[in-house]
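Every protein chain of the complex appears in place save one, which is left out.
Presenting chain A:
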Amino acid sequence: MSGEEFVPLSLTPMLIGVLAAVACALPGNFLVLRKQALIGDAISHVVLPGIVVAFLITGVVAAAPMMLGAAGAALVSVVMIEAIRRLGNIEPGAAMGLTFTTLFAAGVLLLEQSDTSSVHLDVEHALYGNLESLIWLDAVGWSSLLDPLALAGLPPELGRVVIALIGVIGFLSLFWRPLVVSTFDESFAQAVGIATNRLGVALVMVAALAAVAAFDAVGSIIVIAMFICPPAAARLMTNRLEHQVAWSVVFAVLSAVLGYVFAGYGPLWLGFDNAVSAAGMIATVSGLILALAACFAPHRHRSGAPAV
C-alpha cells in the first residue's frame, strides 16, 4: 500500500490503537497480579458516565475535561464499591458488578438524552470504539509527517492517547518500587511505611486514564481485553516482572497492529465484501495470543502456580 493511501487512512487509527493498547497493558500487569483484573472492567465502564458528564458541563470533547471526568467517575466508583461492600455487607465482586453496571447504565441514558450528535460521542462508538473513523484527512503521504499544516489536522484522539500513555508511564516509573513491594507483600509494604491504600487508589486512577485512551480506540466493552490479555500472556513468557511488562507491551502492539490489519483486510482475503470492526478484531487477536501463550509459552507450567 502506498503512502498516499496508508498515511491518511490507516496510520492514525493504527497508531491510536497501538498506543491505547500499550496504555492499558502497562497498568494491567499490576491489576492482574493483584487479582484485581475486574477493576479494569469496572473502570472501563464507569469512565463512560464520567466522560458524558464532562461533555455536558463543558460542551466540548477535549482531552482535559474528559480525563478529569473519567478520573472523577473512577473515584466515585471506588468509593461506591467500598460503601456498598461495607454498608451492605456484600462481597467485593458483587459490589463491583453492581457499581459498574449501574454507572454504565446511567452513562448510556445520559448519552442518549443529551445532544451529542454533533460530536464524536454516541452510544455505538462509546460501546464498540470507532478506530476506523479516526482518519487523518489532511495527510497526503509520508511527507505530511513533516508538514505543520497537515499535523494540525491530526485527530484529537491521538493527542488524548499520547497524554494518557505519558501519564501511565510516568506513574509506573515513579512508583515502580512501592507498587512491586505492595503488590507482592502488602503487610510488609505497610510495615516499611508504604501508603498501600493510597497507592492502590492511584493505580486505579491510572487505569482509568488508560481506559479513557482506549475508549476512543476500542470502546468501553472490549477494553477489558486490553487490560488483561497482554499481561496474562506475558506472565506465561517469563518469571521476572520487568520482562513480563516488556512482553505485555510487545503483545499489546501485536494485538493492535494485527487486529487492525485483519479487520480491514482479513474478510477480503477470505472472499467477503466488508471489513469488520477493528476493536473486535484487536480483542480477538489479543485473546488468540493468550491462547497461544497458554499452549506454548515457556513458563506455563510453574510449580508455584495456583492449582487448576
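We adopt the following convention: a contact is a pair of C-beta atoms (placed from the backbone, for glycine too) under 8 Å apart; a residue touches a chain by one contact, two chains touch by 3 or more; residues count from 1.
Please note the rule applied: contacts and distances are computed from a predicted model.
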Name of the absent chain as recorded in UniProt (options "Manganese/zinc/iron transport system ATP-binding protein", "Cytochrome c oxidase subunit 3", "Na+/H+ antiporter subunit G" or "Heme exporter protein B"): "Manganese/zinc/iron transport system ATP-binding protein"
Residue, one of A:Trp142, A:Phe188 or A:Phe296, that touches the chain absent here: A:Phe188
Residue in contact with the excluded chain [from A:Leu9, A:Leu33, A:Val140 or A:Val250]: A:Leu33
Residues of chain A in contact with the chain not shown: 33, 174-175, 177-178, 180-181, 183-185, 187-188, 190-194, 235, 238-241, 243-244, 302-306
